[in-house]
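A single protein chain has been omitted from the complex, and every remaining protein chain is retained in its original position.
Letters A and B mark the chains in the order given here, with residues in each chain numbered from 1 onward.
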Amino acid sequence: MDSLTHSRSIWKKAAPYLLIAPTIVWYGFFWARPVIQAFYGGFFDLNGHFTLDNYKFVFNDPYFLQAIFNTFFIAIVSVAVEFVLAFGLSLLINIRFKGAGVFLFIATIPMALPFVAIAAMWKAGLATYGWLNSFLYHVGLIAKNGKIVFMSGNKWPSIFVIIIIDAWGVIPSMMIILVAGMQNLNEELKEAGYIFGGTRLTVLRKITIPLLKSTITTALILRIISAIQIWAIITLMFGYLRLPTLVSQLVFYSDQRAPADPVYYQRALAYSVIVAIIISSIVILYLKVSGSFRKEENG
Amino acid sequence: MKKELQRNLVRTARTTTLYILVAGVAMVILFPIYFLVTMSLMSDFEMYNEWPLPMLPSFSMSFKLQNSQKGYLLSIYNKVDNTYLDMLDTNDTGYIINFVKRKTNCTLTREKLNEIIEELKNNSKVEFKLRKNFLLNYTLFFRLKKDAWPAFLRSIYTAVVTILISLSIGGMGGYAFSRYFFKGKNFLKLGVLFVRMFPAVATAIPAAIILGNMGLYDKPIGLAFIYSIGSIGLTIWITASIFLSIPVELEEAAQIFGTSKAGAFWHVTLPLALPGLAACAMYAFIGSWNEYAQAIILTQFNPTFPVVVFEYVLGATGMAHLATAGGMTLAIPAVIFYLFIRRYILRMWGGVRV
Partner (left out) sequence: MKKPVVFFLTALLVTITVSVGFATGQREGGAAKPVLVVDSRLWSPPEEQEFVINNVLKDFETQNDCTIDFSIVNDNDMLKRAKVQQSTNHVSTDVIIAYVAKFPEWVKNGYVDDLTSYVASWKDRTFSKGFEKLTIFNGKQYFLPIGADVYLLAANKKALKYLPSGVDVQNITWKQVVDWAIAIKKGEGVGKFAWTGVPQKMLIYQFGSMVLSYGGGFPDVDSAGAIKAWQQAVRLQHAFTPAVKTYDNVVPAMKRGEAWLTVTHNARVGQIYESNPNQFVIAPAPVGPAGRGAIAGTSGLAIMKNAPHKALAVKFLEYMTRPDIMLKLMKGTGGFIPPIDECIKLLGTSVKDEVIKKSLIVLNQGVLSFVPGAQFKDWGAVKLVVDKAFNQLVLVEGAVDKAYLAKAAKEIDALRK
């Protein structure tokens, strides 16, 4: 009897660890091991000798600086544009007009579409003889000979095109976070603002936005993290190397060059590490501002 | 009276502006999707021989056949310019039939062609109309891209294995998080979040090597192992909140009535949690189904469906109508599953009320 209760209490103590063990094992095997190998492998050549050549290659890669610039420039500009638009849209939805539910439904459709489908759509859309120019012609905005060259392949127009495509696909998820934040706001505070004579704008500026601060940070940082995905659209629209980003270089070297010359695997690993470090620091920043670290102390 | 009228007017104007704005935004979102669908239903002729592109796919095509020096001259009616466009001058009737099908997605039967040729003996030209095979692009995509169908099956297989792994492992983790207190719980929860946000492409290359050592490289099951990393984390977070919402008292009550703890879980908690688990499953499905960045690196001869479509879009050889059909085939399952879990996604972000 005594031993039974004893074994039961051991079982009870062990239960959560047994339940969580598979997750830890799985993560250790399929996540931590690759991560460690990436860090480790980046410092070795094909024969297993220690070398800094892979990193030297990355930092001397003529595309590296461009990749850094493009990654950050596109991320920052598109995040800014997307945030302003998403914020406006969520204010709109928050008015709770008739049909807001339907509108929210429509606005979230792009979330479900695979990147590849989105790219197929825009690639056919933005061709000079594609559907966007056709539409502009049908509504009388351009003449038959006035087709707009959206895809010239030059740097700035390409960046512009990419930001628009990305905004189309990403605004919905940003909007949802903001709408959620707004709905959780204390309405009384806003009412108080109106009672004390605030206009819509001052209430927005002095009450809504400050109260939404943590929601906004969440939305922004999550967005910056997923901005790393932007390489896919770029590659699909313009091919590799036309508008290099960090991740597109990583995939380019590992998928396009390594089969002919395996040393590119090691170089791609160096790229992996750089990408991982940049993203991890943003994630940690996110966890910090979102207050996840503080919760830990409360237990 | 006048004042009230004015106020009403202002209100109407404001509502109208609001709805115009809303309609405009909805248009911007829906219009590209509308065109994706439209293009996937268009024939090669509509896609490449008419500019501006038609805003609607046509249901039928008009043709004209004339006698010519070489044999017969085939023309197709171009709705944009309202003229017949000369396409083909040949005496090979088999080629005409083939050409009509490939170019316009219409089926011209040999009997019909013989009839027309018979008619041509008395007339200088014969005009005729054929119905378009509306979904031909979809069947054609699978027929021309030979690895599309095996890849489609592989993608389903990968998604199913991902679901099974993430539900079993993640569900256990979620249960532990909701029902027990243990050391390092918060650290683990944060860790799970961190892993989920970590860019998976960055680990794809060493993951490929690890899978290679296990003999799982270029196999759907290996992909599923890697995909499940992301979905396990999500499943833990969702299931933890589901199990939390199911009161422990229910389980305890069942135990009082004589079942074991496992029995109580099996007969009481699990059925209640099923809808939420289904949502997790669908989330895992979409994640795995849409993923291709890792799949490019982790597969070689046995790609998944998104990779096949990716390659087709990237190297589209002047067949945008087929590429869009492939894109649609990829998008439809994802959108259907999304409709199922939409509510859960919205709730996850802090309870958006719709």
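In the analysis below, a residue touches a chain if its C-beta (ideal position, glycine included) is under 8 Å from a C-beta of that chain, and two chains touch if they have at least 3 such contacts.
Worth saying up front: this structure is predicted, and the values here are computed from it rather than measured.
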{"item": "Omitted-chain contact residue, chosen from B:F31, B:F128, B:F142 or B:Y157", "value": "B:Y157"}
{"item": "Residue among B:V28, B:M55, B:A253 or B:L274 that touches the chain left out of view", "value": "B:L274"}
{"item": "Touching residue (missing chain; options A:S9, A:T128, A:S214 or A:S281)", "value": "A:T128"}
{"item": "Listed residues B:K70, B:K112, B:K125 or B:H267, member touching the removed chain", "value": "B:K70"}
{"item": "For chain B, residues in touch with the removed chain", "value": "44, 48-49, 51, 70, 73, 85-90, 92, 95, 99, 103, 146, 150, 153-154, 156-157, 160-161, 163, 271, 274-275, 278-279, 281, 314-318, 320, 340"}
{"item": "Residue numbers in chain A that touch the chain omitted from display", "value": "127-129, 145, 149, 151-154, 237-242, 256-257, 260-261"}
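One rule holds for everything that comes next: only the chains that are shown with their structure count from here on.
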{"item": "Separation of chain A from chain B, taking each centre as the mean of its C-alpha atoms, in whole Å", "value": "20"}
{"item": "Complex contacts: residues of chain A adjacent to chain B", "value": "15-17, 19-20, 22-24, 26-27, 29-31, 33-35, 37-38, 41, 89, 92, 95, 97, 99, 101, 103-117, 119-125, 129-131, 133-135, 137-138, 168, 172, 176-177, 179-181, 183-184, 225, 228-229, 232, 235-236, 239, 247, 250-251, 254-255, 265, 268-269, 272-273, 275-276, 279-280, 283-284, 286-287, 292-293, 295-296, 299"}
{"item": "Chain B to chain A touching residues, read off their complex", "value": "15, 18-19, 21-22, 25-26, 28-33, 35-36, 38-39, 51-53, 55, 165, 168-170, 172-173, 175-177, 179-182, 186-188, 190-195, 197-199, 201-207, 209-210, 225-226, 228-229, 232, 236, 286, 289-290, 292-293, 296-297, 306, 309-310, 313-314, 316, 320, 323-324, 326-328, 330-331, 334-335, 337-339, 342, 345-346, 349-354"}
